[in-house]
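Only one protein chain is missing from this complex, and each of the others stays in its spot.
Coming up: chain A.
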Amino acid sequence: MLHTFVAYVEDLPGVLTRVASLFRRLNINIISLTVGRSERAGLSRMTIVAEASAEAGHRIRASLFKLENVVDVDDIAQAPSVTRELALIKIAATPQNRGQIFDLAEVFRARIVDLTSESLIIEMTGVESKIEGLIEILREDEGRVLELCRSGKMTMRRGHHLSSVVRAMGVSEAESAEREAELAPDIVTGEVE
C-alpha cells in the first residue's frame, strides 16, 4: 500500500541522505519526496510517499524517529488529510492550435504561465488524479507534451492533528483518532476543492 509520512527534520547538510538512506536500507522505493521550509525555524518539512506493506508503516515511522535529525514524524495513513501536487507542463502549441489548450486549462482550472510562439506552460495544482487526468488528455495528441515537471505530493492533516500537537494536548493517538471521527464526520468524506 501507499504510505505517506510527514517528517520535520533539522535543516542541515546530510539530513536528506539520512532519510533517503533509511528507505534504501529497507529496500523501499520512495515514490515522491518533497522538502521545504516549515513554520518552525530551522526545521524543514518533508512529505514522503512510499510503497510498502501495510505493516511496514509502524517500523518506518519508528526508524525515522530514531534518526537524530528527525524531530517529528506523522504517518498519515488513512487519516483525513489534504494532499496537493504541483505540475508544470510544457506543451507544443502554435497560435493556430493553442485555443484548444486554453479551453482544456479552464476545464481543469489550470493556469497558463508562459506563452511563446511554439509552446506554452501550464501550471496546475490539485490531487494526483486530477493532474494525471490532464496529462492523459494532453498526451492523446502525440508529441505535444514537451516537458513535464511534478512536485510530488504535499500532505497536511485536516484539523489540528500534527503528532506534536496531539502530544502537547496529552491525548494518545487512538483517542485523537476517535475524537476526529466524532468531530468531523462530514469533512472526512470528501476533498474540498
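The rule is short, and it goes like this: a residue touches a chain if its C-beta (ideal position, glycine included) is under 8 Å from a C-beta of that chain, and two chains touch if they have at least 3 such contacts; residues count from 1.
In the analysis below, contacts and distances are computed from a predicted model.
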The complex's invisible chain, by UniProt name, from "3-oxoadipate CoA-transferase", "Putative 2-aminoethylphosphonate ABC transporter permease subunit", "Acetolactate synthase" or "Cytochrome P450": "Acetolactate synthase"
Identified contact with the non-displayed chain, of A:61, A:90 or A:153: A:61
Contact set of chain A toward the excluded chain (per top definition): 14, 17-18, 21, 25, 55, 58-59, 61-63, 65-68, 72, 163, 167, 172
